[in-house]
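This is the structure I want to talk about, given as structure tokens.
All protein chains but one are shown at their positions in the complex.
The block that comes next holds chain A.
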């Protein structure tokens, strides 16, 4: 693997680190298997790309993308909390609806950002090439979000949210409005994913309506992978593990695609991911990964 491919893997690892943070919040903290992610990732891309193409500031565009993602998460949570629709189904409904919404937002299946002013434009004029500046800028953004997220999880509300997922009955007995916590947590989760989508679109140079396919699986693979390679005893470690997992995952994929002897092509990506995630869930040696949501009953 050459340097450009390596840095490219780091770059998308950082972006999918944000997805992993979101997936960690929903799957792990709230015990809410949320597939909205496959819709909120392209939603973030669509919103930011459309705003940028229309001449808006890229930071503002990314912020609006985050708010749109939060809205998507709120809808899924609302379908579950207020209308009592099964969490998995509620998230699939939102995901499907977002496909149409994303097409509406962009007005066409994809929006190109070539030559547009993005978050990365100001850093491109310097002496460093794009494949170094992009991961640098992204790592600053991701680290800031990581610190804020960890601080949140250690706050009173963050603690209440963790209790909501772990033991809702006890949480209510201690005065926690569990419905509201699910709404808030899902909003934050999907806002993070939408930011990831916005960053991804700006670094790749386009937003596409199909770019969300399988994002949830990559997010899960990152969360599980992180848990397999390091301790997640504290919230800080658990969040760092998400980022580590995402970067390792992208590096593993880049390596696999670069090894000619394996004969893998880029179209095999989703198949490889699915196999990896399955292995991580099933292999008992890889910790008690994903206990709860998918293997409930025997844990």
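Quick notes on this structure:
Simple rule for what comes next: a residue touches a chain if its C-beta (ideal position, glycine included) is under 8 Å from a C-beta of that chain, and two chains touch if they have at least 3 such contacts; residues count from 1.
FYI, contacts and distances are computed from a predicted model.
Chosen from "ABC transporter ATP-binding protein", "Acyl carrier protein", "Spore gernimation protein KB" or "FAD-dependent oxidoreductase", the protein name that UniProt gives for the omitted chain reads "ABC transporter ATP-binding protein".
Only one of A:50, A:76 or A:178 touches the absent chain when the whole complex is considered: A:178. Of the candidate positions A:170, A:229, A:262 or A:282, contact with the hidden chain is made by A:170.
The missing chain, though absent from the display, is touched by one residue of A:155, A:210, A:231 or A:278; that residue is A:155. If you put the missing chain back, the residues of chain A touching it would be 152, 154-160, 162-163, 166-167, 169-178.
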